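All protein chains but one are shown in place.
What follows is chain A.
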Amino acid sequence: MSTETATPRGPHAESARLAFDRGERDRGERPTSRGTTREGTTARGRKPKTLTIGRIGLYGFVVVAAAFFLLPAVVMVLTSLKSMPEIRDGSIFALPQSLDLSAWAKAWSSACTGLDCEGIRVGFWNSVIITVPSTIASIAAGALLGYALSFWRVKGADILFAVLLLGAFLPYQIFLYPMVRAFSMVGLYNTLSCIVIVHVIFGLPIMTLIFRNFYAGLPVELFNAARVDGGGFFRIFWNVMLPMSTPILIVAAILQITNIWNDFILGLVFAGRDNLPMTVQLNNVVNSTYGEREYNLNMAATILTAAVPLLVYFVSGRWFVRGIAAGAVKG
């Protein structure tokens, strides 16, 4: 802070700007969260203390934007707490007259997905069973490959990486049908192993990318020293690299848990009837019900499906953003 305020101003520093700076300084001395995110407090904003028209417009925009992002979640929760007659007669924005959790209970344990009426919990556990091994296996594969690509000079590594990158960006539709055929040939189609293998295959590009970027940022001297000490490929990976990889492992876990939990198309095609993940079950509950649609139940089931990635998001906080930045491909 002191370095900032002590910065000499040019001769053009008129009184107006001095006032501006003073406003800044007052603001800067308060212990705000901003102080930690950026130490220089030269603002790019208007003077924060007085309300200018620009400032009002700014907050107007913030309020409208926040409403746009929050409203769907609020409506979803409200709807899930109402009874069906209440939904039919009242406004979508109206508060529930009494807290009615029956839709939640029904969504969890007796909602119908097609012919089975065992609730969304079946999909929940299927998703857990799919997500856990897929996350672990794809992180392990990506870490190993990323390590190999960044420290070891292997012929053709560039080509392997290029093909992987292409695979990350191409639409699944190009790969799906032959994969279905191949898995049927070896008798794995529509099994749990099948969907886990598919998740590992399609998770490989992003996992390799983030681990490769992470290891490329580590000092090469570290690797060279380990080699001088006689470390082999796996020993260096296990004893030197992995212990330093905690941050990127967390990022990778966040990315893969949300990606795999939120997957729909792969689960739909490869998981088979007995292993359909929660997203597929949810879509079946909401979009293929016959008879009267139970919107409260639908919304409760939707919230339950969103709960796991949302929990990851709220718990991980800045790590989630780091995951986005890590996935935001940089060479």
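As a convention for this text, a residue touches a chain if its C-beta (ideal position, glycine included) is under 8 Å from a C-beta of that chain, and two chains touch if they have at least 3 such contacts; residues count from 1.
In this section, contacts and distances are computed from a predicted model.
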What is the protein name, per UniProt, of the chain that does not appear here: "Cell shape-determining protein MreB", "Sugar ABC transporter permease", "Quinol oxidase subunit 1" or "Nitrite reductase (NADH) large subunit"?
"Sugar ABC transporter permease"
Chain not shown: contacting residue from A:87, A:112 or A:194
A:87
Which residue from A:112, A:179, A:195 or A:210 sits in contact with the chain not drawn here?
A:179
Which residue numbers on chain A touch the omitted chain?
7, 10, 12-13, 17, 27, 33-34, 37-38, 40, 42-46, 48, 58-59, 61-62, 65-66, 68-70, 72-73, 75-76, 79, 87-88, 91-93, 141, 144-145, 148, 152-158, 160-167, 169-179, 181-182, 201, 204, 227, 232-234, 258, 261-265, 269, 279, 282-283, 286-287, 295, 298-299, 302, 305-306, 309-310, 312-314, 320-321, 324-325, 327-331
